[in-house]
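To start, the structure under review is shown below, and the notes come after it.
A protein chain is absent from this complex, but the other protein chains hold their places.
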Amino acid sequence: MSTTATLPGGPGRQSGQDILNLVLTVGLLPVLMAIVIIGTSLMSPYFLGWMNVVNILRMASFLAIIACGQAMVIIAGGFDLSVGAVVALASVVTAKAMAAAASAIGGPDILAIVIGIAAGLGSGLAVGLFNGLCVARLKVSGFVVTLGTMSATAGIGLLLTNGIPVYGMPKGFVQAIGRSQILGFPLAIYIALAVVLAMAFVQRRTLFGRYVYAIGGNQEAAVVSGVSIRRHLVGTYVLSGGLAATVGILLTALVGSGQASLGGDAMMLQSIAAAVIGGVSLRGGIGRVEVVAVAALFLTILGNALNLLHIDSRLQPIFLGLIMVLAVALDEFSRRRMSRV
Amino acid sequence: MEPAATSTTPRNETAEPLLVLSGVTKRFPGVLALDDVDLDVKAGELHVLFGENGAGKSTLINVISGTFPPTSGSFRFGGEEMAELTPHKARAIGISPVFQEFSLVPSLTVEENLFLGRERSAAGILDAGGMRRRARELIAELGFDLDPKARVDKLDRAHQQMAEIAKALLGKVRLLILDEPTASLTERETGRLFELIARLKSQGVGIIYVSHRMREIRALADRVTVLRDGRHIKTLDAATVTDSELVELMTGRKIDVLFPAITHRPGEVAIAVEKLATADGQVADVDFFARAGEITGVAGLVGCGKSELVRAIYGIEPIASGSVTLRGETVTALDPRSSLRRGVAYFPANRGVEGLALSRPIRENVSMAALDLGRYQRRGIIRRTAERSLIGPIMETLKLRPPNIERAVGNLSGGNRQKVMLGRAMARDLDIFLFDEPSVGIDVGAKVEVYEFIKRLVEAGAAVVVVSSELPEVLALSNRLYVMHHGRIAALLEGEAMTEQNVLSSFFEEEAREKAA
Amino acid sequence: MSDADLAAPAKPAAIDARGSRILQGTGWARQLALPIALVLLLAGFGLADDRVLTTYNLLNIAQQTSYLALFAMAQMVVILTRGFDLSLGPTVSMVSVAAALAMAGIGGADANGIVAVLAAIAAGFALAAACGLFNGVVVSILGVSPLVATLGSMNIAIGVATTISDGRPVQGVPAAFADLFYRGSILGLPIAIVIAILVGGVLAFVLSRTVFGRSLYIIGTNPQAAAVAGIPVKRLLVYAYVLCSALAALGALMMTARTGSGEPNLGGTLSLQSIAAAVVGGTSLAGGRGGVGSAALGALFITILSNGMNLTRIDGYVQMIVLGAIVILGVVLDRLRLDGR
Partner (left out) sequence: EDSASWWPFPVYDASSGTPTEAEYTPLEKADKAYNICVLFPHMKDSFWVAVAYGIVTQAKAENVNMNLYEAGGYENLPKQISQFDDCMASGADAIVVGAISGAGLTQKFAEAAEKKIPVVGVTNPLPKDALPAANYVDFVAMGGVTAKGLLSAIGDEEANVVTFPGPAGSGWAEDFNKGFKDTVEGHDNVKILDEKFGDSGVAVQLKLIQDALQTYPEMNVIWGTAPTAEAAIGAVQLAGRPDIKIISSYENQAMLDALNGGQILAFATQYPVAEGAMAIDQAVRLIEGKDVMKLAQPKADVIDETTAKDLNMDLVLAPADWNPEYSVKAK
């Protein structure tokens, strides 16, 4: 197989081929990201400052965690529009439960903290379970189900708080989870790393990961091969709900109060964007979480760079939109070139 | 075969047959796909299911392999009553189906597909190494030219078929079910498969085999069961039954000759291809021509680029270099739309993927490629009455069954789907026809009708190109036959020289020449 | 033929066959289920509050529905081709602002009526066409998934809308404009309803009776087959996105007349709402299934639901929960009915 017929052979072709092959394996994303990083650091001295790097990584962590869950759902052929609302619900539930526990039991903070986190995670898992059961049992499209739960979950979050921030969490929670650092990096980054590594392992090495690919790739084939569809579909939504709730808890610790305004549509759209830019196919069956995490980082860096480059905040969405489309179009283009070679 | 050997020692003759179906009925909304079918398969026997498209063969197989339960009736396997069978359970007890619609996940690799649903794992964690070794072993054992690490969607249909067969043979097998396994295999792989079948039979594996190819049935079958309209018509001993008897039972009418006698009257050169190379490298340096009034055949092994050749002529395969001349006019920038305007039609091998919009009515599928004509529309507005009165008769001449052009194509059997494709060619005035595997997956009756259709086209002066993996078919139909090998023309056979022997030897000569070079 | 198309797994024939059988066999049931649900819903609200079923309120519902129905129809056109348009909402904002600016530019409230109206229409449709063209080209020619493409243009449109308006409502809409697009009435029917019915009628004709419409269904059902059959898939996809944006622009003009000013936030949540309306009405996100009726019914359903809840005085947050639950219930019922046969 070669393109000798099309291209005159000669020196340079081989290296071109090598670059092309490299791009095929790592994708275009890192290349684009390098361009953005180098460009921005030349124009802004603060961009590569320690604090800024930490900031970027922290923000990217939140997005990456949610996008991992979203990616698993999309790979299985679904869609989770409710993640933004789950972030908000988990934040509110965590704060309320923790505050209530703290004032009820007094005693050591740790107990209240554990109760709060468990409640927050539980709320996310519950929404995920509901999504999953609707999709798997009733065979309704994930898009519509999660559109419904998105509205309902946001409603519950607001109903619980009337939109008023929830205070009264033990100081220890904010200090330990939100503000603590290990080797100079905030906890969120480690959690995100752990999540991405764990999910990468799940995708490659576990039955669950394998079945998620199979279900998204060809559900009929999975059925006749004896894969239990329901259980694994439910699993992806529960996972996505749980990860979104994790982010809700981390954000709550960071801002120091439970807020029904955390998350929202923006978070949901961004998580889907990260997944898709990270090469997850909306038709299911294809995608790797580690690339999705890189895409999350890319999106975060992009936003940060626009701010640091003093781009008018009203013009920023225009740049963001153009670059996003460009990134995916280039990727698509190179992939097509590739399949010719 | 290691697994088979451990599972079955030939059972003693008096024991109950391996599989016994009694009174199995399956009803789909609006369709009675199986109607009170009785059937038995003995260990070590190859039992052919024979019947027209839509007779219920695949449905029967699906019931046996646990895909869905029968509406009523029961079946026993290995002496046990099978109730609430799931695909998983079926495989676990040794029922291994090879489906017509492949059960492969396109985005996974061959190896991952082989083990799908039966992964080796501990505590949910996969034993990747073990599975890889076993996959390699199995593929080597089967003698397939298959890369276990290749992604299934990157394989052609033939290799997908091999993966599907390998998947069925992975576990312990007591009953192997093959639904048209050779529909997209060429001679060589088919030969391998037959050797394998013989081996399995000798180990006492029962085999259910579905095929529309008489030659295979002759070569393999111990017994043949004929199904018609979901009913069991008769079970016969293969040794004593004749082809025409079988065909008559199947169709309810007599069919004497499969291939019609075609009078070729070669006229002007309709397609001339010079030094053609496709962008994907599948076709390189091909010179080729086809004349009006004759059938030009293209034969070749799997992946030799014969499909790509006609696809490039039609304009759906990017061309890297070379030229295509249609009726003396050299055309640049080929695309389906302009090809149709120049009178060129293409019939894809994979009708489901490239041919038909399954949920749309037959009428729309037939007129689909002709909507730019004034007959069907005026200023972009479709003339519905005209459309109906034009399409109706076309499908009538093609003997569409049932003759209702408002039904969705997805409801049709394979043969009738192919008729819809043929109808598309009659919906506009065309005179160059490119057929890619025109008879794949359709029953004998429908095949005869397709051949008759091709005959009519040629005798009316059209230029027809037939690309096929089924050697008897291209040999019988063609006036001239190109043999392709690795993207190049290996031989051009005409007249007396067009024999199976010559085709095969030109493959091997080419192979030898390449080895030497 | 793009590689992405080829890689897409073909739907197993059995599923498609079944889907189509349902379409055929239960055509009338599909048509009637939602209307019956609508009547029941309306009757229920009518029992709860006697103002629901007054002529005044019914007209009110009809008028509110007309806007959402227009947007749902716009969305449906691209959903038919397996796409969707997340930029629809921001396009509405952008058109609203641009039209108002155009009118303000030529004299504001005192401008000559006809000139002002023409200016608004020209500015609005020009921008919308540009946006649709962008979406269409990026989706069909560059091969970017509709989600990312329109997520990108969504950001761009938001940026444009806030930048050209300076973030403030643009005032000075002449009375002639408001008369034409909002205040007028024909045969006692408010103009919005008349426009929606007219557009719906024309669109229904286009979809069912023209080569363009027929081709959209075929492309949505099997894009590869469409290409092989010589249908100019890429060109028609571009047209579909332009048509979607143009319909959105018409809705935007009507809404601008309704608000009496150009509003940079007018489209806010319309993207998701219009998708929800189309899908709840029975348009399939898998492409090739749906029509004007489904979009209009979906819009009517959502409007009646929120009107009824407002008139029966259901709390805002509870409304969100109920809306979510009903959306899910709607598709579940749809599903059960399909399975029940």
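A, B and C are the chain letters, set down in written order, and residue numbers restart from 1 in every chain.
FYI, a contact is a pair of C-beta atoms (placed from the backbone, for glycine too) under 8 Å apart; a residue touches a chain by one contact, two chains touch by 3 or more.
These numbers were taken from a predicted model, which means no experiment stands behind them.
Q: So which of the visible chains would the left-out chain be touching?
A: A, C
Q: Among A:70, A:219 or A:304, which one is in touch with the chain left out?
A: Here the residue in touch with the unshown chain is A:304.
Q: From the list C:211, C:255 or C:300, pick the residue that touches the absent chain.
A: With C:211, C:255 or C:300 as choices, the missing chain is touched by C:255.
Q: Mind listing the subunit C residues that contact the chain we can't see here?
A: So the residues of subunit C touching the unseen chain are 49, 51, 54, 56-57, 60, 63-64, 67, 93, 161-162, 165-171, 178, 182-183, 255, 257-261, 263-266, 268-270, 303, 306-307, 310-311, 313, 315-317, 320.
Q: Give me the subunit A residues in contact with the hidden chain, please.
A: On the side of subunit A, residues 44, 46-47, 49, 51-52, 55, 59, 158, 162-165, 167, 174, 178-179, 251, 254-257, 259-264, 266-267, 303-304, 307-308, 310, 313-314 touch the unshown chain.
Just so it is clear, only the chains that are shown with their structure count from here on.
Q: Compute the distance, rounded to whole Å, between the mean C-alpha positions of subunit A and subunit C.
A: Roughly 29 Å separates the two chain centres.
Q: Of all the residues in subunit C, which ones touch at least 2 other chains?
A: Touching at least two other chains: 9, 12, 14.
Q: Spell out, as numbers or ranges, the residues of subunit A touching 2 or more other chains.
A: Subunit A, residues with two or more chain partners: 217-218, 220, 285, 339.
Q: Where on subunit B does subunit C make contact in their complex?
A: Touch list, subunit B to subunit C: 28-30, 101, 105-107, 153, 316, 335-337, 339-340, 346, 348, 350, 352-360, 364, 368-369, 371-372, 376-377, 380-382, 384, 406-411, 424.
Q: Give every residue of subunit C touching subunit A within the complex, in rising order.
A: 2-4, 8-9, 12, 14-15, 86, 138, 142-145, 147-149, 151-160, 162-163, 167, 269, 272, 275-276, 279-280, 285, 315-321, 323-328, 331-332, 335-336, 339
Q: Mind pulling up the subunit C residues that touch subunit B in the complex?
A: Touching subunit B from subunit C are residues 1, 6-7, 9-14, 16-25, 209-212, 214-215, 217-218, 221-222, 224-232, 288-289, 341.
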